[in-house]
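All protein chains of the complex are present and in place, except for one that has been dropped.
Going in written order, the chains are labelled A and B, and every chain counts its residues from 1.
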Amino acid sequence: MREYREDQPVDFAIVGTGAGGGTLACKLAEYGFSVVAFDAGPYWRPLEDFASDEMHQSKLYWTDERIVDGENPLQLGSNNSGKSVGGSTVHFAMVSLRFRPEWFKSLSILGYGADWPIDWREMWDYYAEVEQTLKVSGPINYPWGPKRPRYPYRAHELNAAALVLAEGAEALGIGWTATPLATLSAPRGLAHPCVYRGMCVIGCSTNAKQSVLVTWLPRALEAGAEIRDLAMVGSIEHDSRGLVTGVHYLREGRWRFQKARNVVVAGYSIETPRLLLNSASGKFPQGLANSSGLVGKNLMVQANQAVWGISDREIRSYKGPPSLAITEHWNYSDEGKDFHGGYSYMSQGPLPMLWGATQSSKRGLWGQALLDEMEKYNHQVGLKIVGETLPQERNCVTLTDERDQYGLRIPRVTHSYSDNDKRLIAHSLRFMRQALQATGARDIWDETDDTCHLNGTARMGFDRKSSVVNADCRSWDIPNLWICDGSVFPTVGGVNPSLTIQAIACRTADRIRAMARRGELITT
Amino acid sequence: MTERYPGYNVLNKRNSPSWNDQTREVIDARLAIDEDFHRFCDQAEWRALRAICEQIVPQPAHHFPKAPIAAMIDQKLYSGKGDGYRDARLPAQGDAWRKGLAAIDAEAALESGKSFCELGQEQQRAVLRKVQKGEVASPAWAGLPAQLFFAKRLLHDIVTAYYAHPASWSEIGFGGPASPRGYVRMNFDRRDPWEAAEAKVGREEEARRDNEHVG
Partner (left out) sequence: MRAARITRRQQDSLTSLHEAASNLRQKYAVPDVLRTHVRPVTTSSREAQWRNAAGRQLNLGAALLSLSVLADSGIEHYRGSFQNRAMYVPLGVSALALAASLFGVLDTRARSHVLRDGLYGVAAMTGVIGLGFHGYNILKRPGRFSWLNLFYAAPLGAPVALLLAGALGRGAEKVREDRSSRILGHPAGQTLGLLTSAGLAGTAAEAGLLHFRGAFQNPGMFLPVTLPPVAAGLLAASVINPGNALRRAAKACLNLTALLGFAGVAFHAYGVSRSMGGWRNWSQNLLGGPPLPAPPSFTGLALGGLAALSLVDKEQRSPST
């Protein structure tokens, strides 16, 4: 790996090496820029470093303290961001979906949320680039949306949990498909195909999972980028002109400074606003890039409610990637909806710790009742949504006065569902209950309060008043400060976000290259 | 109640291709946890914690090895390693537990003058049910919402500790560690020979035989 000096400015210092930062680091390095990408987490070698154990693998998660409040406080940690080179994609569930095209203009076409300053047709090409890079395994014909190129690898075999989803969908007369997944269904060079061990959300020790760690980052290194791991960026420095000059970061017990011509923040929807807010200065008392006051605002989760039941058949959903089948019916059909937005739902495969936590914390079970219920583990089957929630300014990331081990102020994450969110959730629970019943499942219950994927907090938009960055992920306030991760989403849609984040990063890289050619980048 | 997976012990797979060295190391360490060892809890807290763990997860007598849940929690609290989030209404993890254990003891004492661990089984459960519903009377709960503590801290920590232990995996028929070997048979009612066999009514012995060959 190439290494850069701290006192010589690099073209780009990127904070975070996940879906946004890792992808961008690769593309920018390939375009000839000098790049140092920082990550607070370690650089894992999955084949050597990962054990098959839920508890042990919590080492992948961002477990630094965060305060949650609001009417519906979030569960973060394992459920959320990763602290690893490769970001959350090291432990993500690999579901790789495209947005419904209308969502990029949901305000003008569908009447809710906000418009994106990007056209879906442009995104369609970038999606294809990402799918190729991840060798996404997907169905031959995708049932919804405009035509897309064939997925590079074929869909995986379905497990019983996925077949239950299919049965339910067919019984209710809606479409379903094998989920496009970023894990190999056939060898890729030296990489093994998936062995269906089902432990994807604790890290893939097979290395079949096509995370940022094993796709973009090796390419980034080859192109001359430096990945600086175990490096926690605490603040971004700027000069008297209001241009950023580099980042302060803690590594090996000491605060250091890396000079840079451009800084990209890609720390995910909590750490990104936190870093911008923590970098407040005399010149920017509200934090960087925050003249709109929107940094940290419009945090959007995706609803993650589920129905669970017991099948007479053995399901053993711990086998195979957890979400092998999906229906996007309610993303693409707006018929009879009493809410804005959409949701997809997928089959599930919770591992024992998670399943125990679900049964106890969500249903209040303990004692013999808990053990009895847990004993049905191999017969449980569930359907779980990824549901769109609407942007609300009251859902936000702010700073508390408590400080963490780095001496940095701890973020507070405030979350409440809107009425529209609640209607969407109710619709989904009703529908999935019918679907599960149709497969003969018994003892069906609703898990009503789970969430997944965070987005927003530094939205992109058309002007500096109503957004933090423009379509190119460039901040309106500081022209050499960029934000390139899930935080730039104006709306979230009803699909998992990582493919879109990576597509945006690819687009941003192309835009930066074009701007550089035209001499529109800041040269310090 | 009869076992659903008679004779299945996930540890029999330890030397099979389902486990790799990294996993063996991690699980060995977990199995080596001394169930009597505690550093975070003082004596009173430790007694209460153990009794509570027994109630929340009444481990079947035939379990071998038994999951040292209380010691696992003590270890986690001592390390200070958190979950990454904390409900704003709750104190930090360690404080919440100290306060909570003391409050549960106080709640028990309110009624019977005894500490929680000295109560009978049924009485202990009654106290825990009250805490779960938030129907608590002791002033020791000041600054600690009982219901929230019970659901988000007490249940969460105890139950996740238990289901992180191989004893529980054998009980629920989970395949356990699975690397390098994963699974092949994914359809309904299928098991790989290295998975737990479920006892069907009247065919328990067949399952037991199959389970003896799991490895």
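We take it that a contact is a pair of C-beta atoms (placed from the backbone, for glycine too) under 8 Å apart; a residue touches a chain by one contact, two chains touch by 3 or more.
Values in this document were obtained by computation on a predicted structure and should not be read as measured data.
> Thinking of the complex as a whole, which visible chains are touched by the chain that is not shown?
Result for the missing chain's touching partners among shown chains: A, B.
> Which one, B:Pro17, B:Pro60 or B:Gly120, makes contact with the chain that was left out?
Touches the omitted chain: B:Pro17.
> Of the residues A:Arg148, A:His192, A:Arg219 or A:Arg464, I need the one that contacts the missing chain.
For the chain that is not drawn, the touching residue is A:His192.
> Check the options A:Ala37, A:Ile67 or A:Leu163 and report the residue that touches the missing chain.
Residue touching the absent chain, from the options given: A:Leu163.
> Given the contact definition stated above, which residue among A:Ile109, A:Ile140, A:Ala369 or A:Ala514 touches the chain not shown here?
Of the listed residues, the one touching the omitted chain is A:Ile140.
> With the missing chain put back, which residues of chain A would touch it? List them for me.
Where chain A meets the chain not shown: residues 135, 139-141, 152-155, 157-158, 163, 166-167, 169-170, 176, 178, 185-188, 190, 192-193, 195-196, 206, 208.
> Using the touch rule from the top, list residues of chain B that touch the missing partner.
Per the touch rule, chain B residues meeting the hidden chain are 17, 179-185, 189-194.
FYI, only the chains that are shown with their structure count from here on.
> Rounded to a whole Å, what is the gap between the Cα centroids of chain A and chain B?
The separation of the two C-alpha centroids amounts to 30 Å.
> Within the complex, which stretch of chain A touches chain B?
Going through chain A, the ones touching chain B are 48-56, 61-69, 73-78, 80, 157-160, 163, 194-199, 205-206, 313-316, 318-320, 351-353, 355-357, 359-361, 364, 366-368, 370-372, 374-375, 377-378, 412-413.
> In the complex of these two chains, what residues of chain B are touching chain A?
Per the touch definition, chain B meets chain A at residues 1, 4, 18-20, 22-23, 25-27, 30, 55-58, 60, 81-89, 92, 125, 128, 132, 151-152, 155-156, 159-160, 162-164, 168-169, 171-191, 195-196, 198.
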